[in-house]
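As you look at this complex, bear in mind that one protein chain is not there, while each of the others sits in place.
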Amino acid sequence: MSIATPVRPGTSPAAKLVSHVATARESGIVLALVLIVVVATVNNPTFLFSPDGFRDLLLTPSLLLLVAVGQAIVIITRNVDLSVGSVVGLTAYLTGRLFIDVPGLPLVVVFFAGIVVGGILGFVNGALVAYAKVPALVITLGTMYIYRGINVAWAGSNRVNASDLPADFRGLGTGQILGIPVLTILAVVVLIVAAWYLRNLRSGRELYAIGSDPAAAHLYGLKVNRRIIGAFVTSGALAGLAGVLYAARYGTVASNAGFGWELQAIGAAVIGGVAISGGVGTVWGAAIGAYLLLTINRALPILGIDDFWQRAVVGALILGAIVLDRVLAVRQSRKLTAERETGR
Amino acid sequence: MADAMDATPAPSDHALELRRVMKSFGPVVALRSGSLVLDRGSIHALIGENGAGKSTLVKIIAGLYRRDDGDFLLDGESVDFASTAQSKAAGIAVIYQEPTLFPDLSVTENIFMGRQPTGRLGRIDRAAMRDEATRIFARLGVALDPDRVTEGLSIADQQIIEIAKAISLDARVLIMDEPTAALSGVEVERLFAVARSLRDEGRALLFISHRFDEVFALCDTVTVMRDGAYVHTTPLADTTVDDLVRQMVGRDVTELFPKLPSTPGEVVLEVEGLTRKGVFRDVSFSLRAGEIVGLAGLVGAGRSEVARAIFGVDSYESGTVRLGGSVLPKGTVRQATARGLALVPEDRRKQGLVLDEGVSRNITLAIRQKLSRWGLLRSSDENRAAREWASRLEVKTAALDATTGTLSGGNQQKVVIGKWLATQPKVLIVDEPTRGIDVGTKSEVHRLLSELAQQGLAILMISSELPEVLGMADRVLVMREGRLTGEFARTDATPEAVMFAATAEAGAAL
Amino acid sequence: SGGSGGGSGSGGDGGNLSITFLPKNLGNPYFETSNKGGEEAIGEFGGTFEQVGPSEATPTSQVQYIQTAAQQGVGGLVISANDPSAICDALDEARSAGVKVVTFDSDTDAKCRDLFINQATAEGIAKVQVDLVAKQIGDAGQVAILSAAANATNQNAWIELMKKDFAADHPNIELVDVVYGDDDDQTSFDRTAALLQTYPNLKGIVSPTTVGIAAAGRYLSTSEYKGKVALTGLGTPNQLREYVQDGTITAFALWNPADLGYLSAYATKALIDGTITGKEGDTFEAGKLGEFTVGADATVLLGDPYVFDSSNIADFDF
Partner (left out) sequence: MTSTTVDERARTYRAHGRPFWRRALLTREAAIIGILLLVIVVSLATVRNFDSPLTVTYLLRDIAPILLIALPMTLIIITEEIDLSVASIVGLSSVTVGVLTQAGWPFEVAALAAIVVGLVAGAINGFLVTVVGLPSLAVTIGTLALFRGIAVGLLGTEAVTEFPETWTDLAKANIPGTPLPLIMIPFAVLAVVFAVLLHLTPFGRSLYAIGLNKEAAQFSGIDVARTKFVLFVLSGAVSGFAGVYFTLLYSNARGENAMGMELQIIAAVLLGGVSIFGGRGALHGVIAGVLLIGTLGSALRLAGVTSDIINVITGVLLVLSVVSASLLAWLQSRRAAALGRRKSPRSSAPAASV
């Protein structure tokens, strides 16, 4: 009757870990990432073995990583946030404006402002989704237009130039500690905190539950609205942080900063094994997905593939990742069937 | 199971009390005046026809709905739950009529979601959680892997997780809304044992079921509801099935299983060597016109899967299905329907109905091609066809465009049956046709099936209720673990023989 | 002289001096400056200035604004084309609705507009950049070009001419790649990084677009290649001042975009007034810039590009 798998025989924690790593969805894309880096480096050693090459390898995807982590959290709750690109743009411009309009402002305040404004924009999304009970795709499509419009209306044809920003702030964009870019360290810290939270705290697990079956979550008496709003606030705040760092890294901020990042972030999450239908996936996957996406972008020219084909490769990659997920799932269910057959 | 009832314990003070509770959904009044008293250390039964308002009452207790009017006392104090979290905190555990699980999460997480044991920094203590789950499963006597995801579990296993969830709450009040509807005899017995031990610990239990044998075997007192209102409460020792039925239906129901005699005609459905790996193997049988064949077995024996495969919802690896002499191609419901096969599926909400559509659209969904003229469909034609079947089956609904999801379970089931009868099938497969249906409706469904058989329809009736199978079928097939393990003529089909074939254990429960 | 075909040619209808500026896209400081010049000129002669534009630099998004200008019945439309022929039909429709069409910065096919205000001859622009980079890298080694959108008319024309110049006069310079930053800051920045990585022996980068050269300058200034890889092209002094001062850039070129807008506005006024029709040899007065003559193909030339370096950059503010 029941799939009568008796409690598994005592496998050692180490063996468990090994088998977990070997089968984890994330391992596949790590492998792909390593492969790309190796091939690119063989073609052109400076890809990895030059100070700039190494730095850019770590640095370039760091901003997208932040946004992708937030996006993954939202997708896990069976929602989606299309407004992140606009939030990045708005907070990046805000950062520049703060430095221009309030000279001598401490960096901490600027970071705080970016994160809070991002969080507020995320809160608007979350509150609309949670309380008005309307699909996130529609709401965030709307706020994507609205936030971007506000940004363009505010910035007009002004832009923030690198020379408007204090040198120590811009130093963050390229600075390194022990050879590792500051931005990367920041992004990885955020990633670890998010991953720990999702795995070990009740509220983190509840996000998975809500994404897995919202109606059941309601019956369980989970605070569905609060969690959904929390997820959107997190996504907004991380996009806000990414916006601040965008200003630090790129120096110049025009009103189209962060344009199109929403699809990249969703793409990264999907490549990383976060199921678009909610309840499945990890922020680790999304983070590696972000690295894979942008590293491929950088590797293609080195492999002699024309710039113009980059987008096609990215598309193929996304499709490849989801097809792979599907194949693995089918194989898993075949295994279960076979087990049942032999069990009879 | 129908052995001696437990002695009724002395009534202690009330754990929970509802007085004249009212609840309406827009124009629909689900509960006019619901009253109920649960005592500590006692198991209370709640019975009533489909749509009587039982589940609505439960949902009010659970804090899922808020009552419009009336009193709700817990330990003598008036309460008003705004969410299920509050009722849980007050010590009320509820098993809902429909299992509600998170398919992507593990069995353990499903049991403890929202109240996992935590350690330092609020970190979830996974080991403790898993141990607790294992302990509960041991108590329930089931072997479920606590680490597997619940996706793909059978309804029975899902129901068991629901029960484990409720037990893990260690609640003072345990409400069970038709928990046995999907369970086999053995599992029902285990559940009853757990329920009795909880009662003996002094907890208050509410048990909702349409099966009188269960009610009499388990419960101490019974409350009857009709049309959203309280009718009567009495100790079970002082009442009989006939009394209860009269109170429920408001009239006498004499014949529960009115099987009409019919003469089997020629063979219309022939199944040969049907095999689907891991699900069923080498299933062969045939069906004659005018014959009702019962397919018995424990839940999970694979009966539904065989039905789905024959009907074309699922594919199969080998074997053939012949309908009216010629082979039915596999995996196409359209072909099967066109050639006169119909299936009333086991899960009416998921498989039978489009809950958000109106009654009329549902009844005509399978005949939409037939109803169209020059490829075009007109609502008036749809409504005419729907009206005919709704009135034949006496569906209780305000209008033909009323959303099917707002009908009671029994009325929903009637809509599904109507939908398939509208296709004018030659062979009808009904899978658990009376699951969760009240006695009145049940007897109507049985009469209907009998009449249809008499008119020459071949019926394959899958049912987990032995009395139903034995009462209705001309012939009984039995499945166990994916194989046909027995075939009995009506006269030879004793409960003992059938249960033996279903379990291969002499003297199995039921 | 194909300018006067479609228009009604009625110069004397009281002179509708409402003039709309339609740059390639908004939020581009180069056009910001040129539009300011236009606004100044229009203020001088008492017309009404309006500035509209898409947020992304594509021809299809420009069409809507051309149509709107036609519907509004403005007197003149001053436009920098995102594509030489894609917007032609829309411009033709506008002209048949009586709008004078003047292109500046980036031209369309000559038959689709009344006049083109050329900031400098393509030959002159290509030559000044080739000369600058050749001087900076010692006339030998690998160079690459970081351009704007792959379809930008002017960019492609200059790149073609530069290629010819390199081949003819600088045989030791190898042009290894042309990449496109889409006039997007971030893209240009990342493309620069990729270029440096792909070609470890790269000696120089030429970026004939203000967005591109600024982004490349910013990347170079914090990288190991600073001072080793030469960077030149077309840029605005305000954006590049810092890099000239810190040694990332030695010298770069540009015309004065404010003058370009200023001249365009006066030329449009002359067309509306009927002072000129776009015929070769027509002359008109352009306020503080003096008198200009219409050249072949209904083109007016602003002048030669100007080279900025550490000695003179402090004198400019745009």
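The letters A, B and C name the chains in turn, as written, and every chain counts its residues from 1.
Just so it is clear, a residue touches a chain if its C-beta (ideal position, glycine included) is under 8 Å from a C-beta of that chain, and two chains touch if they have at least 3 such contacts.
None of these values were measured; they are calculated from a predicted model.
Engineer: In the intact complex, which of the presented chains make contact with the chain not displayed?
Structural biologist: Within the full complex, the chain left out of view touches A, B, C.
Engineer: Considering the complete complex, identify which of B:87, B:221 or B:443 is in touch with the unshown chain.
Structural biologist: With B:87, B:221 or B:443 as choices, the missing chain is touched by B:221.
Engineer: If I consider the whole complex, including the chain that's not displayed, which of A:38, A:109 or A:137 touches that chain?
Structural biologist: Checking the options A:38, A:109 or A:137, the one contacting the hidden chain is A:137.
Engineer: Tell me which residue among B:36, B:153 or B:499 touches the hidden chain in the full complex.
Structural biologist: Touching the chain that is not displayed is residue B:36.
Engineer: For subunit B, which residues touch the unseen chain?
Structural biologist: 11, 17-20, 22, 24, 26-27, 29, 32-33, 35-37, 39, 68-70, 221, 223, 229-231, 233, 311, 313, 332-334, 336-338, 343, 345, 350-357, 359-361, 365-366, 368-369, 371-372, 375-380, 383-384, 386-388, 390-392, 394, 397-402, 419
Engineer: Which residue numbers on subunit A touch the omitted chain?
Structural biologist: The list for subunit A reads 80, 82, 128, 132-135, 137-139, 141-146, 148-153, 255, 263, 266-267, 270, 275-277, 306, 308-319, 322-323, 326.
Engineer: Determine and list the subunit C residues touching the chain excluded from the picture.
Structural biologist: Residue positions of subunit C that touch the missing chain: 26, 50, 52, 54-56, 58-60, 63-65, 67-68, 70-73, 83-89, 93, 97, 150-151, 156, 180.
By definition in this document, only the chains that are shown with their structure count from here on.
Engineer: May I ask you to sort the chain touch graph into line, ring, star, complete or other?
Structural biologist: line
Engineer: Approximately how many whole Å separate the CA-defined centres of subunit B and subunit C?
Structural biologist: Averaging C-alpha atoms per chain gives centres 75 Å apart.
Engineer: Which parts of subunit B, given as residue numbers and ranges, touch two or more other chains?
Structural biologist: Residues of subunit B never touch two or more of the other chains.
Engineer: Which stretch or stretches of subunit A touch subunit C in the complex?
Structural biologist: Contacts found on subunit A: 44, 46-47, 50-53, 56, 60, 152, 155-159, 161-163, 173-174, 246, 250-257, 297-298, 301-302, 307-308.
Engineer: State the interface residues of subunit A toward subunit B in the complex, per the touch definition above.
Structural biologist: Interface residues on the subunit A side: 1-8, 200-202, 205-206, 208-209, 211-213, 215-223, 275, 278-280, 333, 336-341, 344.
Engineer: Looking at the complex, which residues from subunit B come into contact with subunit A?
Structural biologist: Going by the criterion above, the answer is residues 63-64, 83-88, 96, 100-105, 109, 113-116, 118, 121-124, 134, 142-148, 152-154, 156-157, 160, 184, 187, 277-279, 281, 298-300, 481-482.
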